[in-house]
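Only one protein chain is missing from this complex, and each of the others stays in its spot.
Order of writing sets the chain letters: A and B. Residues in each chain are counted from 1.
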Amino acid sequence: MGDMIKGNIAVAEAAVRAGIEVYAGYPITPSTEVMEYLSDRLPALGRTFIQAESELAAINMVLGVSACGRRVLTASSGPGISLKQEGISYMAQMNFPCVILNVVRWGNGLGSLDGAQTDYLRETRGGGNGDYRNIVLCPSTVQETVDLMYEAFDIAEKYRCIVVVMTDSGLGQMMEPCEMPPFREIKKCDWGLDGTYKVKRADFLGRNIPGESEEYIRKVRAMRDHEQRWETYGAEDAEYIFVAFGMCGRVMNGLVREMRAAGEKVGLLRPITAWPFPEKAFEVLREKNPQLKGLITVETNGEGQMVEDVALYAKKCGLGHLPVYALPYACGVPKDDVVKADFEKIRAGKIKEVF
Amino acid sequence: MAIERHVPSLCNYAMFCAGCGHGVLLRLICECLEEFGQEKNTIAAIGVGCSCHLKSGINCDLVQCPHGRAGAVATGIRRAEPEKFVFTYQGDGDAYNIGIAETLNAAYRNENICVFVVNNNNFGMTGGQMSWTTMEGQVTATSPHGRDIALTGAPIKVPEMIAHSFHPAYVARGAVSTPKEINRLKGYIKNAFQAQLNHEGYSMVEVLSTCPTNWNMDPLKAHQHLMENVVPYYQLGEFKKRGE
Partner (left out) sequence: MALSKAYVDPERCKSCGLCIAYCPKKALEMTDEINSHGYKHVQVLEDVCIGCGTCYTVCPDGVFTITDGEGGKIHG
């Protein structure tokens, strides 16, 4: 078991070991420790740290680095990620990969500093203008954050897409024992611009839009086919399956074990990729678990966001007859006894299904 | 028969309007890339608007930046590729309106890049709207009664701001009008190139240009207007010389 380390520091170090050459960012709570750490760490390794004048400038610096085929990270929270959407959409257009860490904080606009899952819909729908998806990785422990950040760059380069690692205030600020992966060799992607004009361009007015759309469809389908990740517990015989990611997934992991030990027929589906949503898990449930009575999301936001995906993919995977409930708890970390009490209300018909 | 003066091969046919000054700047940049041996060592960051025509207008690596963000994108390129020649090519709407933060901050950091801004007193690509460089009283699509500087501010002088407030390597303003001014401008561009290649830091050359289409003038009349009405306000010359 590794040393105790704070989530934000651990994830920054994981990116260093994955081979980032540049970090560009702007301070915002609760993600700031990432840039504080890298402001010392990267120059010490002969790499580059840039404190940008704004979130917009930061993501556009990331765009410039990515255009050269080099690994680059930026991190932010809430309104900071909103500002970055312009650059994210442009990078999606040009197939420039990068990794973005969103240490989610609660709310609209300025919001608050509390951890939450209020950015689920924005992250899973792309976020900016146009026709693209980002792969969204949702860890629930510091170790998993490190492991996913380390792998995120490989995934981003494989599909030449943007990968969002979505943690939150809680996961960023907590300390846990953590093993660090080895240092990767730094290398430039062969498609990166090198000044020799080896990749020829078309004029901006003469784009092959149907061709670009076909390419997009191929890419998104490959991502859907190969990148779904999830974890289940007790799903084979559960009557009710809780669906929860991130900090909620962590809470439900403990609670489902406790409830099962007390004889409750409950299970857990913890999406690790919020996009692509792990619909394959539902296919397994349909085949293996005929006694399933309902799906219940546990989320920290206003009225449930992931619940929409759960209902859509349940329908797609032949579980459309199941009621889909949401237990949304504004922000922070759901409390065991509150979730248990609300589960009783669901069984008693006092909390109605959303879909 | 040997060639005495020939447009560099990296300078393509560009889709600018007839008589537009952009084409002259594009050619001068291409000449300098060739003269300094940087044709195969260059990554450009181009703006949005008429600058988009560089996508097909120049045979070198480039990134089409989000509107106004070339200063930030070029910073990323510079830091990722310290040995490449990096320049931005933007219009005044791109660099001074929506992108003024990125433009000033790249200068403020003294990034080792060359910044070329075409100042033609309006947003050209979108059909001639007022920009921050539009002259007092100038009629545009969004100042139909002439620009009222009491309401909109006076035409902005960014090179002077950068030269006098920050610590750049080189700042100048030239014009693509008469042959004499075009030749002088070439000298400014060469200085900007040399500054970057010597790792002296940030250089900006603003280029006063005509926009015959949106000024509603024939190309020659636009040249005369530029020299008689624009140059007296936007003075030409070097505001920060190298080594000063």
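Simple rule for what comes next: a contact is a pair of C-beta atoms (placed from the backbone, for glycine too) under 8 Å apart; a residue touches a chain by one contact, two chains touch by 3 or more.
Just so we're clear, the structure is a prediction, and the values are computed from it rather than from any experiment.
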Touch partners, limited to displayed chains, of the chain removed from view: B
Residue in contact with the excluded chain [from B:Ala14, B:Ala45 or B:Ile189]: B:Ala14
Missing-chain contacts mapped onto subunit B: 1-7, 11, 13-14, 16-24, 27, 176, 178-179, 182-183, 212, 218-220, 223
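Heads up, the rule we're going with is that only the chains that are shown with their structure count from here on.
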Rounded Å distance between subunit A and subunit B, as computed from the means of their C-alpha atoms: 40
In the complex, subunit B residues that touch subunit A: 10, 15, 40-43, 45, 52-53, 55-56, 59-66, 69, 71-81, 84-85, 101-102, 105, 108
Contacting residues of subunit A [partner subunit B, same complex]: 21-22, 24, 48, 50, 52-54, 56-58, 60-68, 70, 72, 86-87, 90, 94, 193-197, 199, 201-206
